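Removed: one protein chain of the complex. Kept in place: all other protein chains.
This part shows chain A:
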Amino acid sequence: MEDENNTFDPDLIHAIFKLVWTRRALERERNDVADALDCEVGAGTSKKNRQTSANGKAIKLSSELLRIFITEAVQRAATIAEAEGASKIEATHLERILPQLLLDF
């Protein structure tokens, strides 16, 4: 029997978030440069561009949220598969639960 609590590594999730935030910060900087050409303010020095960060507990909670996303998807698809007497979850099962899944998350 598996005892391990299967979940996402919080560091991985944190890295993914930082990637998104970096990308968005770059976008903002690019827009700032376009605006700043007229005035003397240097790009990237404006307060708005300090990058977002997250506290540890928020990352843990996010990791849990993502784990629940996966388990919900699998569990809901499994219910459909079972109702049809199948023993393997296939595309047709996933298809049917996808709309509600996306609405719930």
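Throughout what follows, contacts are C-beta pairs under 8 Å (C-beta built on N, C-alpha and C of every residue); 3 or more make two chains touch, one makes a residue touch a chain; residues count from 1.
Rule of thumb we're sticking to: contacts and distances are computed from a predicted model.
When the listed names "Centromere protein S", "Protein transport protein Sec24C", "Tubulin delta chain" or "Enoyl reductase (ER) domain-containing protein" are checked against UniProt, the chain not shown comes out as "Centromere protein S". Residue-level contact of chain A with the missing chain is found at 2, 6-9, 12-13, 15-17, 19-24, 26, 29-30, 33, 37, 43, 50-55, 57-58, 60-62, 64-71, 73-75, 77-79, 81-82, 86-91, 94, 103-105.
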